[in-house]
Structure formats: C-alpha cells, structure tokens
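Shown here: the complex without one of its protein chains, the others still in place.
Note that the chains take the letters A and B in the order they are written out, and that residue 1 is the start of every chain.
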Amino acid sequence: MSGNMNLTLKIWRQKNNKAKGELVNYKVADISPDMSFLEMFDVLNEQLITKGDEPVAFDHDCREGICGICSMHINGRPHGPKHGITTCQLHMRSFKDGDTIVVEPWRAQAFPVIKDLAVDRSAFDRIIAAGGYVSVNTGNAQDGNTLPVPKTDADMAFAAAACIGCGACVAACKNASAMLFVSAKVNQLAHLPQGQPERMERVRAMVAQMDKEGFGSCTNTGACEAECPKEISLVNIAAMNRDYLRANLLDSEG
Amino acid sequence: MSLNSNIPEGQLEEKWTKYKSTVPLVNPANKRNLEILVVGSGLAGASAAASLAELGYKVKCFCYQDSPRRAHSIAAQGGINAAKNYQNDGDSVYRLFYDTIKGGDYRAREANVYRLAEISPNIIDQCVAQGVPFAREYGGMLSNRSFGGTQVQRTFYAAGQTGQQLLLGAYSSLERQVGMGTVQMLSRHEMLDVVVIDGKARGIIARDLVTGELERHFGHAVLLCTGGYGNVFFLSTNAMGCNTTAIWKAHKKGAYFGNPSFTQIHPTCIPVSGDHQSKLTLMSESLRNDGRIWVPIKAGDTRHPSEIPEEERDYYLERRYPAFGNLVPRDVASRAAKERCDAGFGVGTSKMAVYLDFKFNMMRYGRVEATKNGLTDASDSTILNLGREVVKEKYGNLFDMYKQITGEDPYEIPMRIYPAVHYTMGGLWVDYNLMTNVPGMYCLGEANFSDHGANRLGASALMQGLADGYFVIPYTIGSYLSKEIAVKPISTDHVAFVQAEKEVKERINKLLTINGTKTVDHFHKKLGKVMWDKCGMARNAKGLQEAIAEIKKIRDEFWKDLRVLGSADEFNPELEKAGRVADFLELGELMCMDALERNESCGGHFREESQTEEGEALRDDENYSYVAAWEFIENNWKLYKEELKFENIKIAQRSYK
Partner (left out) sequence: MGVFSFLLKSSIGKKIIMGLTGLFLIIFLVVHCGVNALIFMNDGGVLFNEAAEFMATNILIRTMEIVLFLGILVHIFQGLYLVFENKKARPVSYAMTNGNANSKWYSRSMGLLGTLLLIFLIIHLRHFWYVSRLTNELNANETLFDEMKEVFSLLWVVMVYLLGMISLSYHLMHGFQSAFQTLGWNHKKYTPIISAIGFCYSIIIPLIFSIMPIAFYLGWIK
C-alpha cells in the first residue's frame, strides 16, 4: 500500500532482571500509518516468532490510554513524541518512512526491569498502600449529598485523580522522582471534604514511602508535567509541598 | 445435579432485607481463621477483597496485570446507575429494577435484579466517601445524566472516566487493606486452575508470571471476579489480557456456564482499519444524543460525505424507529448498522462503517448560542463555529481520541463508526448468593451471568460489579463460611493440589513443545473471525453448526501447529496468551452451541430464524424463558434450564417504533 513505511527499530533486550541488556536492531517493513505503535510491535513479534527468535516482552493491556500499563521510552521520551497520550495511543503516522526508532524501558532504581521493555512498578502500589485512601469501611458511608463539594473543588480533585499511574513522570524526570504521581493522589483527596480527617497523616506517610522506594527528589524541571499522558499539573507538587510543610510544622501529631 | 437458585421466599421487596437479617453470621474470632481467595482485581474483585478483609477474613487477591489498578473496569466511560432519585424525576428502586429487566429482554432473574436496584444508592454513598470525584453541580450536589433505555436521569459520572474513578476508589480501599496486612496482593499472577476437594472449592493453582513458578494457594472459599470473555472474538473493546481462563477452568471443574452466547455488541466503536488491528475502541454511547447516524441512499457511493446532499442520505435509525430514532438500545442500533453495511451501503475504505454526524446538532447549538449572544444575522459558518465550541465542551476528549486513532477530524468530517463486541452478559451460573453450583466457589461481576439478561443497559455494569463486591458477597459468603469454621486450612501438599499443579504443568509444557509454525495470534484471529461471522450480531442454525465444526478444526490445528518460544520459568507473555487462546477455543464452541440451542431472538442474541416480517427481533417466551446452564462433561456439554418466573413485571415484546 502507498504511504506504508520501512523502519529500523533499536529495542532494549534484556533476558531478565539479573541479565545485562543491550539495544538490538530490527527492521520492520510495510508499516501502515494507521497502525498504533503497539500494533507495529505486534507485527515485529509475529515476524520474530516466525523466524524462531524470542518476541519482545512489553507491557500493554487496554490499548486505549487508560489502564496505564504501557511504558515505552521512545526516541528519548516517555510514550513517544506526541503530547498528552500513552504509547498505545501513539500511531505510526507520527513517524516517517526510513526512521530509526529507539525504544527503551522506563529507567529508575525504583522500577527494576523485569524483561526487555517491561518494568516493575509495584513501588506505586506500596505508596498508595501507605496512605493513598480514605479510611472508610464498606457500609460506613453517609448519603452522598450530605457533604456538598463545590464544583471547582470536585473538578480539581478529578483533574488530579485522572492519573493513570503509568510512571511516565518518573521516566521523564532527570532524578526519577515520583512527586507528580504522589502529589496527584495527595491532592485529589486534599480537595475533597472526605479527605480532610487524614490529610496530614496521609501526606507524611506517602512521602515517607516514596523516599523509601528510592525515587529521586523534585527539581521542578517540569518534565513530568510535559510528558504526563493525562496532563497532571505541577501545581499538585507545590500543593503537596505545602501540605507536607504544614503536616510537619503545625500538626500536633507530626 | 439440579439447579437451585436459592432465592429467598417472600415478597420481592422484602427478600434481601429478610435475607440479611437471617443469614448465618461468622463471629470475628472465626473470621480471622477463614481464608478467602479473590481472583481478579476489577470493580468486583477489588471491592470484594477490601470489604471481606475489613470484616476480618484473611484474603489473598490475584491479578494478571502489574497492579490491581489496571483491571479493565478502568476503561468504562459513561457512568453508573443508581436509584437515588436526586433529580426528583420519579425514579425509584422499582423503576431501575423494571428498566433493567426490560432492557435485558426478560432473561434475568427478578430477585437478583431487584436486589441490585435496591443496593445501587449505597454504592454511590460508599464511593463518595472514598473520595471518588463524581461530577457536581454548582451547588455542590451530585450531578446526573441520562443514558439509553431509560426515561429518568439516574446516571452518576466522572467526566468520561467513571470506571477509572470507581476502580481507583476500590483499589485504594484494597491497598489500604494491603497496607494493614489483611490482604495479600499477588499481582502478575494468573490463576490456572481451581482445586476442588470433596466437592468444595478449596484453592487455586496460580502462576507467578514473572518467575513462571506455579504456586498452590488454599482458601476456604474462592471468588472468581475475572471479568468478561469478549476477547473470544479477537477484536473487541476489551483489554488485550481479558480472558476466560479462570472461569473456564472452574467450568471444567464442575461449575455451570450460564447463557454463554449472550454477548453485547456496542454500536458506536471506531471501525477496523486493517488486518493489523489488535483491538477496538469504543466511542461513548452518549454521543448518540447529539449525533445523527446515516449512510448514502445509493449503494457503493464513494463521494466524500460533505458532497452528499441531504436528500441523498438515509438516516436509517430515524426512518425505521421514528419514536426512539438514534437512541434505540444498543442491540437494535448495532443490528441496523450491520444490515445497511451488508446491503452495500457502508462507507469508508472498508465499507464496514456508517456515519455519525454532528453537523446538524452543531448548527442547532450554534443558533442557540448566536441568539444568546445577540447575533441576529450570523452567517452559517459563524453559527457552525459557535456550535462546534458547545460540542467540544461536551465531548472534546472523545473527539480527540477519535482523531488520534483515525487521523480524521470529526469536527469536519462525520465520524465513521461500526459495532464491536463490548460485554458478555453470559458467565458462570450463580445462585442468589453468587455461589456457583460448586460449593465454596463464587463468581462476581461480569464473570457471572446474573443480572443483565440478554442485553445490558448502559451504566449498569459498574453498578453490578460494585454491588456484588461491596454489598452482596460480604453477606452471602457468611451463609457458606459459617458452616466451614471447623475446617482447618488444608495443606497444599494434599493430593488434589499436587494433581492440579501437575496438570497445569503438563499443559504448559505441551504448549511449549508443539513447536509448530503458527503464532498464537494466528489462531486467535481465525477463531475470532468465525465467531464474529457466525456467532456475532446475527446468528442462524446453519452458520452456528458450521462454526462449531470450524472451531473444532482450528482447535485441532492449534494443538498441532502452534509455536510458542521461550520457557516456562520466565516472564513469557506469549505463553500466557497461548493458554488463554486455548481456553477461548473451547469456550467458542460452547457459545455456538448455546446460540444454536436458543432458537429465539432476545437482546443481543438475534436468531435470523426468529424475526418479525419487518426484520425485528422476535422473542419466544413460551419456549425460551429460561437461563441456559451448561455442565461440562468430558468433550461435551449437558444443558440444564432454570425457569425464569416473572411475578412482578408484565412481560411484553420490546418495541422502539
């Protein structure tokens, strides 16, 4: 078909967590611009299997930009060259015939490589487990309209809650900092009346766990915000810093 | 074995209340000694695992993804229904119950659906308390919108990401328990078999997907919350990893499969663009509120849509169903699109698509805006621009998504849409307690067959998943576990565990040693095509019989000519996929058998033999008012029928004319 592309891929191959990895060159031919980036990987893998080579392992699931599992660092950027989308939403029409595309896994101490392009992001789960919730057992709830939430607060909480936990913020940050991820959850709950009782304890606990996981600190470069597929704002980080200060200076339990 | 749905006696309205006050309880000290395995971490699984742990049970929760937050519930866009009647528009528990039964084309159990409607308000309260940021009005109150198949506004939502927000709420509750040590979360673990001892479910065999190690886990009860099996069609709106494996293994260990052929085909999805297609993306049903669906009046018309004049367009839904127009239920809209495309009126390069056009409504909104702004003599293009802004405000993210995928701007060119597999109403047969016919084995959420009959209404899936997990299972599991308090944990060295693990291992080795020439996707695509062509939107006896034979053939080929590289003791996504497709290849056959057996049209199941003269679906209540529950018997199935009794609702043929 006309408009189809031939591409060179340089893909990070690593047998397992212990093994040493390297970039390996592959060629794919006749790639339709209508394919998604991951469908291009499907084509490559079919090709590899047919040849008897092990396919490239990569994380993918919903393929519509919401589950947050896909995690490729493409030509030096998390989720590739387009703004505000995940890898699975990236389409091949963003590339040109003859391009060379470098694909690497997320790189961070806290995200060890499992195999090839798949990494372990369970650190994020542990941060949520440390305090990213409202302590309300099933059945405890009062009527949903008892506590009015101003629309602007609800909208701000929602904007923060849109985080999909993909880790692009960590991948983009020169310090592999998880501040955008953590602050998104802290702020979602800080904007809602339901989040107030545990607000101070939550920010302390989540930051402590974040530090324990080995993420770097925030240098405010803004790379996380620029690469976030859900466009989570840096304002969240400032707000978390504020809450963190308050929690440590003013909260009597702190 | 016979089917006992264990529906409590008494008036419909009193059944659940009475049940709750009389169900046997387990005292807190005993709960600590009872272990529950929850497989799946979507809305049903996460909410169940969290709620049961809060009660004091020892819980283990498994998911195949890298984190419980990834479960595909996250992709639900539209909303969640609840009979809150916040809008004062006449909603009630009974109305929600009635709409759901009717929407399901009278193939669901009254008692279950009533309970679902009754619980629905509590779900909203619980989610709000967790910090789920539902949309609010300026006064701070919860906002509602309307959805297909209803006349009231009862759908709660969080922009176009309601599923995500609800799942993250359940996930945070789950993680809270993980942090407290009451739930052990096993991510990147896939259940590969159930262990049944003395007729009761007592554990599972799971594979650690990172190390490849097989693990044995004991539980006093096993909850399967593993979602739907739409991926049997290869192309669907499901996530790539969605599968039937857990419930299929359970089925093969004795659990009956209910209504396997009941599949929901969603009318507004982005059409297939080529052979490379790996999945389909839904465009929210809400778009049909403001878009008009049409095809050219002339078959094979290749003109650009903007060059086709108004009088040469066929707004076929408005033509066929003047009363409901573009807002007919999903199954009706899907079939109508298929009918037009099959007759040669389809559009786009594949000719398997119809237009969803917003221009008419953009103009309408534009005129309103122009009047508001006092522009009395605005030009058409000004009006269109004003209207475009209104539409952008309402559906901006969906339009962006469409453009990202197709490369076309839907503000300029009508969207091309086509139906796609979206949800499976069928699943493991369960009784009122959500227990399968295997004692101790429960099935929740989309994985069970229970509440949606033959067609699910929009915004009901989220409601059911959370109802099952938060508010049903915590009560109903007590009726079983109260009798199990004396049972000491069974050693995983028990012969049943050893045997199950051995079988799993052999199967994995088999998959790895066929050393054929074809990839897993090759077989999956082949199966999907047969299913879509012959067990999809329209089905007939001849096609289904052919499909059964074809699926058997594909299955034979699969086991002879499959190639899976790598080993069993490493992270091996191809191996995972192979196991899942192997199960789909068996399930597909059962789905066709079920569709063949049900010689009536109901909901998403349209049998060409059973239609009116005008080509509408024709239900046969006399002969098919039952749940089909299939028992697996070595290489065959036996059918049991659970009669459906409608005592509180008057059955009628659906009409949207």
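The rule we apply is simple: a residue touches a chain if its C-beta (ideal position, glycine included) is under 8 Å from a C-beta of that chain, and two chains touch if they have at least 3 such contacts.
None of the values given here were measured: they were computed from a predicted structure.
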Chain not shown, its touching partners among those shown: A
Interface with the unshown chain - residue positions in subunit A: 10, 12, 23, 73, 75-77, 81, 102, 104, 107-110, 172, 174-177, 207-208, 210-211, 214-223, 226-227, 234-235, 237-245, 248-249, 254
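Simple rule for what comes next: only the chains that are shown with their structure count from here on.
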Gap in Å, rounded to a whole number, between the CA centres of subunit B and subunit A: 26
Subunit A contact footprint on subunit B (complex, rising order): 47, 50-51, 54, 65-72, 74-75, 84, 86, 122, 124-142, 158-159, 161, 164-165, 168, 171-173, 175-176, 178-179, 185, 187, 210, 237, 239-241, 273-274, 276-279, 281-282, 401, 404-407, 470-471, 474, 517, 519, 521, 563, 565-566, 570-574
Subunit B-facing residues of subunit A, complex: 15-16, 32-36, 38-40, 42-43, 45-46, 49-50, 52-55, 57-69, 85, 89, 91, 93, 114-115, 118, 120-122, 124-125, 128-145, 147-151, 154-155, 157-158, 161-162, 164-165, 188-189, 191-192, 194-195
